[in-house]
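Just one protein chain is left out here, and the rest sit where they should.
Each chain gets a letter, A, B, C and D, in the order it is written, and its residues are counted from 1.
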Amino acid sequence: MLSSTLILGLVLGGSYALVAVGMTLQYGIARIMNLAYGEFIILAAFATYLLFGSLGISPIVALLIIPVIAFGLGVALFQVMMRPLVTRAGGSGRLEVDSILATFGLLFVLQGVMLLAFGGNYTSYGFLDQGVNVLGTTLAANRLLAFALSIGLAGGLFALLQFSRWGLALRAVALAPGSAALVGLNMRRIAALGFGLGTALAAAGGVTVSMFQTFSAHDGVLFTMKALVIVIMGGVGNVLGALVSGLLLGLMETAVARWVDPGLTLAATYILFLAVLLWRPEGLFGKAAGR
Amino acid sequence: MLEIQNLTIRYGRHLAVDNVSMHVAKGETVALLGANGAGKSSVLNAIGGRVRPASGLISLDGRDLAALPDHRIVEEGVALVPEGRGVFGPLSVEENLRLGAMPRRARTGAAEAMDEIYALFPRLAERRRQAVRTMSGGEQQMVAIGRALMSRPDYLLLDEPSLGLAPIVTEELFAALHRIRSRGLAILLIEQNVRLGLGMAERAYLMTSGRITGEDSSARIATDPRLAETFLGRTGTA
Amino acid sequence: MSILDISGVTKRFGGLAAVSDLSFSVKHGEIVALLGPNGSGKTTMINMISGALVPSNGQIRFQGDDIAGRAPDRIARAGIARTFQLVRILPSLSLIENVVVPAAFGRRRLWGDEALRHAASCLDRVGLKARCDLRAADLTYIDQKRLELARALSAEPQLLLLDEWLAGLNPAELQEGIALIRSLTHDGISILMVEHIMEAVRALCPRTVVMAAGRKIADGPTADVLSQPEVIAAYLGEAAHA
Amino acid sequence: MIGFTRRAAMGLLGGVAISALSLGPGMAQAPEPVRIGYVASKSGPAAAGAGITTIPNYELWAKDVNAAGGLKLPDGSQRPVELISYDDRSSAEDAVRAVERLASQDKVDFILPPWGTGFNLAIAPLMDRLGYPHLAVTSMTDKAPDFAKRWKKSFWMLGGGHDYAGALAQTVAKAQAEGKVNGKVAVISVADGFGIDLISAARPIFKEQGLELVYDQSYPMGTTDFAAIIEEVKSSGADSFVAFSYPPETFALAKQARTVAFNPKIFFTGVGTPFPNYPGIVEGRQEGVMSVGGVDGNSEKIAAYFKRHAEVVGTPPDSWASAITYASLEMLAQAVSRVGLDREAVAGELASGSFDTVIGEVKLEDNQLRQLWLVGQWQGDKFVGVAPADRTGAMAPVIPKPAW
Partner (left out) sequence: MRQLLPFYALLGLAGLAPLWLGDYGAGLLLGMTSAAILATAWAMFSGPTRYVSLATVAFYGIGAYVVAALAESQPWPVVLLAAAGCGGLVALVVGLSTLRLAGIYFVIFSFGLAELIRQLLTWYEVNVTGTLGRYIFTEFQPRDLLWQLLVLLAVTLTLSVWIHRSRLGLALRVIGDDETVAAHAGINLARSKLTLFVISSVLISLTGAIQSPRWVYIEPSIVFNPTVSFTAVIMALLGGANRIWGPILGAVPLYLAFEFLSAHFPDHFSILLGLLFILVVFALPNGVLAALERLRLRKGAGV
């Protein structure tokens, strides 16, 4: 019982974590709180569905294509829409409100476009729906694959951030934007890259999630909210925090569904979230308050 | 030559730097002395591109620095160690140094440069993997200076390197700065510890209320009554 | 009798002690300078007195009560007012509104005409009465400093904390500022001021406390203190010993 | 006929212009269209349901009617149908206001209902007050008899939780009597109107039928992961599994049940099961899956309707409320052809008349449609009705369900 709950929880948490990491990158590096984040996930899910359904391209291959396109889209979006806001805010707290409002508008635009293009239907496709036995617990192959991909991607991202020159620059900007110019880093370019990378991760999340989950044009908000909860819980802009709280949330939901009442899983999510914030107002891994 | 002509800096309505002109020749070490709030840091920050001057010229060997975006300054060979150091606290010593080598001019030979810095500051070599924010103020200052050196600058701008450091650490730091100077690098230094600053610099400027109030060789400035006046006020005024 | 008694106060940020084991006191009606080189912990000390920071250790007694760790609004209502190192006005409010604030929330809780009259008299004191309907954001730097002082006065404090209030003024303005502060002492307000402009310190403060690296290194008559070797060393560096 | 003359006068100004626009130059002399308004959720969370069941049928019907020359009137003349639609953005307040707008601004002849129980209830008093017949098709509620009494011109066509739960219980009980299942049932339900209505109705009825609820849990809307629940159901000893679920969970349950080879003898899931994309989601392994609704698998009319729907809309309809929605529109058309455009008379005709529709001959009882398919099952590529078993066209249920 315990081990299966643990495994199921981790698998669920893995997909949460992947989805949240991209959002935390966008906020950490580009300083944009992107409320349209979930729309990119759904967009990628639809794209995967189209590629798989009409061209027979495996979602695994799609995982190589779609995030790359999303990266370009993210960079372009940042340059066109976000950058004027960043410039206008000039480092003040105003960017927070502006970005929330602008991306909220973007959310509607993208959702409207998807409704026109794909309709409001629930979409799902069958891919690797076989069971795989893991330590006595049967898991869907597609979920397991998604979990592996999530962990792989998150691990890859972590390695990229940790060991590459590029990742070092991204981290530096996220941690101390004021000092970036001292070492010749172009904040604006890196912010655009960070936003693009976040979008690419959203897309990767969309591809993997679509392998096992039903989605519709309206579901973006659900992903955005879950990602927001995870991001805030982990400490805004903190990749490790997003990973840990994603997994934590998955475990929590599975445990509550099993031992308390499945009707309280979402309530438990928010209780956990509110409790974490009351205990640590800056999130689990956020910069310590005070000083 | 790093040249500043008629530099004026305003913050809103506050005039922080008023028509300041000064210069630092290649290989020269110059100290900029003055009481708190005299506008010294503003001058350094303007050279480093962190502050936009209201008017005036900042040029390096004839190239206009004030026209460049802040991240381009370091490519021109001017590295700033600001007050408060501007280190990347959560990152390790080594990562901070690697970031110093981000500018294109510094990418080749970064490994050797890092070895040199570890030789200069052996304490850092012992703690390459440690997060900078967990280190003492002196060590952080070493990281900041080391990082600036990683960009192979021709001009090093130091803003109060001894601020908040214990005397023994300050000594160690200045010993290293003396070695750095001997490599032919030009240094523009703001230092609250006047004797230390003058001990290192060949020449010094005095600054009061946004204006340059004196300029001379270090030896002469050290005995100039204007120096004490700059810090402790005119004795006897009541 | 002392109005302010600081004993054994320490403030640590992480592992670093910004202020350690500091003790001194300010008597009723006294004007004391708190000096020290950059980073020696003066502003931290002021912040602990005004309640912006909570001391890690030690006692801060104001008129006999230990106020260490109290919320700033309670400390303000108890009779301590302050200005800030980087001038902090309320930009969206008019001058008179800026000054009404401490009167409205202070001990006397003035409101309406009474509060306006009181605020106007405070503005008058710093020479801003004529412009009382202007928006604070539109003031020049020196006038913003004046406004900040008027606001502090409006609280009718027993103790006034001035954190580099004179910094950034030109020579003429400086003389004005000094005169203004001096006039306050005639009202019996006790003042603790952090200041870098020695001219002003010498002119205003009979007594000076000097801090270096978070500790008190001197406390006594200003002229004596400023000629102590430790103090000169603190400002001009240890090399002065040699 | 008073309404008609008033409208005709109004139509001189607005209607003619609009009809000229909408019908094009070639039909300048065509008769004034009958204006029919509807409000439905085109955006927001309710848009998925409206987009599958409600809106396509409205459009298909309008197209069919106009292709046939228009709506027939008692005098034999024909008038085209013009649809005016608003988006309620999944908000009850907006649905109410849209109906007010349709009635007082657009002055439409008829108003078609929005999708969903909540929205239909929100507009019901208003429709009643404004005098519009209210064909509340997609409202599943046990209170339908009360509502029909409260709002005389309202018609309730999807039954209530008791109907569906009862039929399901009977189906399971019959299988138990035949020794096909062990009578232990595991039920999960979505914590939303649909799930709650059904589970509260099902509990006593299942007991009455001698069935044992060995597992009974609700889960919140938006749950995506049922692995933990399925594990528990597996170990509960039940060989019948019932989920009163919404489409996303219905699909997730099917996929996850396949994954872990969860093969109860009865596998019953809720809304979404009769959707045309269900077979695709389970990669053709839908055989034997049960749900609410169904269609008469032998009816040629239904087959033709499915074909036309697929051609016009692009996908086949769902096999629960779609056909009923279309049928309600046919009823409206037939009522108009008998009594004209007077709304009072149309309401009376709807209540008392008998209509020939894609779901067969329909006659409402106390303003409610009672000839419903309550339990259906995927048999081959059709989702057919299996209960009530005594209804004409009912198929015998396939129990046990073949393994996935």
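Simple rule for what comes next: a contact is a pair of C-beta atoms (placed from the backbone, for glycine too) under 8 Å apart; a residue touches a chain by one contact, two chains touch by 3 or more.
Bear in mind the structure is a predicted one, so any value in this text is a computation, not a measurement.
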item: Where the missing chain makes contact, among the chains that are shown; value: A, C, D
item: Residue of A:A102, A:L145, A:L161 or A:A174 in touch with the missing chain, whole complex considered; value: A:A102
item: Touch list for chain C against the chain that is not drawn; value: 50-52, 71-73, 76-77, 81-82, 84, 88-93, 97, 100-102, 104-106, 109, 111, 151, 155
item: Positions on chain A contacted by the hidden chain, ascending; value: 27, 33, 81, 84-85, 88, 93, 96-98, 100-102, 104-113, 115-116, 221, 225, 228-229, 232, 236, 261, 263-264, 266-267, 270-271, 273-274, 277-278, 281-283
item: Interface residues of chain D (partner: the chain not displayed); value: 42-45, 85-94, 96-98, 100-101, 103-105, 117-118, 121-122, 124-126, 130, 191-193, 195-197, 200, 218, 220-221
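One rule holds for everything that comes next: only the chains that are shown with their structure count from here on.
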item: Whole-Å gap separating chain B and chain D, where each centre is the average of the chain's CA atoms; value: 76
item: Rounded Å distance between chain A and chain C, as computed from the means of their C-alpha atoms; value: 49
item: Chain C, residues touching no fewer than two other chains; value: none
item: Chain contact graph, described as a line, ring, star, complete graph or other shape; value: line
item: In contact (per the touch rule at the top): chain pairs; value: A-B, A-D, B-C
item: Chain A - residues contacting chain B, complex; value: 165, 168-169, 171-172, 175-176, 178-187
item: Chain C residues touching chain B - in the complex, by the definition given at the top; value: 16, 37-39, 139-141, 164, 167-168, 170-171, 196-203, 213, 226, 232, 235-240, 242
item: Chain A residues touching chain D - in the complex, by the definition given at the top; value: 4-5, 8, 12, 111-112, 115, 119-126, 129-131, 137-143, 212-219, 222, 253-254, 257-258, 261-267
